[in-house]
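Here the complex is missing a single protein chain, while all its other protein chains stay put.
What follows is subunit A.
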Amino acid sequence: MSLSLNPQFLFPGQQAGEKIHLVTRKHWVVLARDIVIWLIFVVILFGYDWFLVPQFPFLRTPEAAKIANLIKTVYLMYVIGGLMALWVLYYLNYQIITNERIVDVDQKNLLFHSTTELHLAQVEDVTSEIKGFLGNLFNYGNVYVQTAGARTRFEFDYVPDPNAIVKIILDLYQKIPPGAKGEPK
């Protein structure tokens, strides 16, 4: 299945006999959209050369050009740093569905890493949601897993093919022995 990133994928805490059915993260379109938005900062650089310099003659003096070059290189370093941060946060956020549980690995910022687990037996309701023009065009959206626990909703944001993910979770839920359902293992 195209959703799975690597069938041989292993994760910390994986138990013996636990089989991974799906590893997924945000759709690549979401990353591309964020990068395009971020690249507006690069357009500002070109805007300076194309619009500001012709308008203001003092910006064409050698001294002003030296200062502008310095500011532009430092600015570009920050733009590239921001792009790297976007990719790192995209890459380190993913969800794993195994035959026993759902694992949500979150990297909210560089210093906030969290891993949340949910046993499939606790699942009460699974909902998929596709919204927006891009979501419908590229078939990505959100998956909400309702649980009986204190945390009412377990969310997968902007994942590819949310309907297929719901089906995988429900199929795996069906395979859980009836006595184990509704309570943690």
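As a convention for this text, a residue touches a chain if its C-beta (ideal position, glycine included) is under 8 Å from a C-beta of that chain, and two chains touch if they have at least 3 such contacts; residues count from 1.
We adopt the following convention: contacts and distances are computed from a predicted model.
Enquirer: Which of the following is the UniProt-recorded protein name of the chain this complex doesn't show: "ABC transporter permease", "Thiamine pyrophosphate-dependent enzyme", "NADH-quinone oxidoreductase subunit J" or "Ribulose bisphosphate carboxylase large chain"?
Expert: "NADH-quinone oxidoreductase subunit J"
Enquirer: Any idea which of A:113, A:131, A:153 or A:167 touches the chain not displayed?
Expert: Only one listed residue reaches the unshown chain, and that is A:113.
Enquirer: Using the definition of touch stated at the top, determine which of A:33, A:66 or A:131 touches the missing chain.
Expert: The single option touching the absent chain is A:66.
Enquirer: On subunit A, where is the contact patch with the chain that was removed from view?
Expert: Residues of subunit A in contact with the hidden chain: 6, 9, 11, 63, 66-67, 69-70, 73-74, 76-78, 80-81, 84-85, 87-88, 91-92, 94, 105, 107, 110-111, 113.
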